[in-house]
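Down below is the structure, laid out as structure tokens.
As you look at this complex, bear in mind that one protein chain is not there, while each of the others sits in place.
Let's look at chain A:
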Amino acid sequence: MNGTLKRVAVACLAMIALLMLNVNWLQAVRAENLRSDARNTRNFYERYAIERGRITAGGKVIAQSVETDSKRFRFIRQYPDAKLYAHVTGFFSPESADAVEASENKLLDGSSADLLLRRSIDLFTGEPTKGANVEVTINPKAQKAAYDALRASGKRGAVVALEPKTGAILAMVSLPTYDPTELSGTDKSKVFTRYEELAKDKSQPLLNRTIAQTYPPGSTFKVVTAAAYLEDDSSRGPDTQVDAPQNLPLPNTNISLPNYGGAACGSGQVTLQYALEKSCNTPFGKIGMELGYDKMKEQTEKFGMGTQLGVPMSVAGSDFGKEEDKAALAMASIGQRSNRMTPLQMAMIASGIANGGSVMKPYLVSKITDAKGDAIDEADPEELSEAISSETADKLRTMMVSVVQNGTANLAQVPGVQVAGKTGTAETADGQPPHAWFISFAPANDPKIALAVIVESGAANVGAEATGGHTAAPIAKAVLEAVLNK
């Protein structure tokens, strides 16, 4: 019987070899597919298995993981100032994430290659993997001031503030907002129901208006037109006389561009500075037509428009609009045609002027440290573009200071500080109240902060160009005061 026994022995080995081959096939070849199968709930639990890093702003914790009693979900995400930082931190839901939680996910959950060394040390010391901590550039005081002031207005809107010298984002507020805690729970159905509610909400609480939404810039765009005009001929300055008719006839049409409410602008010939102070339409419309589409577009691009930006969340593209006729160009030159700007883009324009013409690349993450506190990465401020010459920047600065001191933006004055600014009132559709804009920086001679404020459908017909000044400027003032400790 030994012959058959040997054959049976071979058959037994063959059976086990077959099992081995099959296990190899499963765990080496098919593993990735099985792991990533949407029905594999392990991915879901895995999200909550590691202690994600903290997100901090100015040393203040704005997102952290806390241990739970549950065996399946070891850590759950907590947001101490939930609504205040919602659009900065984002949320960490069972199947997705948003904002910094999403863009820095690999660092926060420790899977990034940058953390390889840390992970290997942990492996040897037997410590559980912890994600890296992310410090954001937000200044908690600026954020709070912006949030409170915008909320007090009772409107939807956005505030974004930058540090002109570096491009660090000091405040990023978008209202209405949401509570990221509600979207970061482990109860899938609850989270999804809440998300559906928020997604369907007409007021769009999930939308980060500072970077993901574009608006017609209105009169704030006149600083760009003015910049292009000054750059075009360096002999021009704030005192240069410009034509300011009551109505500017638009070529090849039977309509003409009026000033707001059909008002006159001085005596028909005013200084550039006066035109900006009073935010007259006709001089800037005329300037735009004289410069032509290419020069206007080029100037906007020099301020950063058209560059794909990630702060690290991706920023919606701002756009000067297509080339049309002269009439359209005149309208675009006062920010009222096809040009669409994100609040961040407008803040970058203010920041570029504040920084002597150099626009810094905006960024939100200042520092990454591993769980032991060792720095892994630190932000390195980077120039995005040289938008205007420093002479042009000085001239614009003078004019914008005058706007706040003598013009439409006197509500943005901060005692003891020179504030530069420009208001805007962007008409939307007929019968709809306009959006109120304000861009600003301060102190004018050594800018610490530049910002853009938009209040959607700010106020209905309060008066010529006053809406940006009335509604948006006080919000800017609150933020400036918070940062400048006034």
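General remarks:
The criterion applied here is as follows: a residue touches a chain if its C-beta (ideal position, glycine included) is under 8 Å from a C-beta of that chain, and two chains touch if they have at least 3 such contacts; residues count from 1.
Rule of thumb we're sticking to: contacts and distances are computed from a predicted model.
According to its UniProt record, the chain left out of view corresponds to "FtsW/RodA/SpoVE family cell cycle protein" among "Branched-chain amino acid ABC transporter permease", "Hydroxymethylglutaryl-CoA synthase family protein", "FtsW/RodA/SpoVE family cell cycle protein" or "HEAT repeat domain-containing protein". Here one chain is not drawn; of A:3, A:59, A:154 or A:262, the residue touching it is A:3.
Considering the full assembly, A:12 is the residue among A:12, A:117 or A:152 that touches the omitted chain.
Seen from chain A, the chain kept out of the figure touches residues 1-9, 11-13, 15-16, 18-20, 22-24, 26-28, 30-35, 37, 39-42, 45, 49, 71-72, 126.
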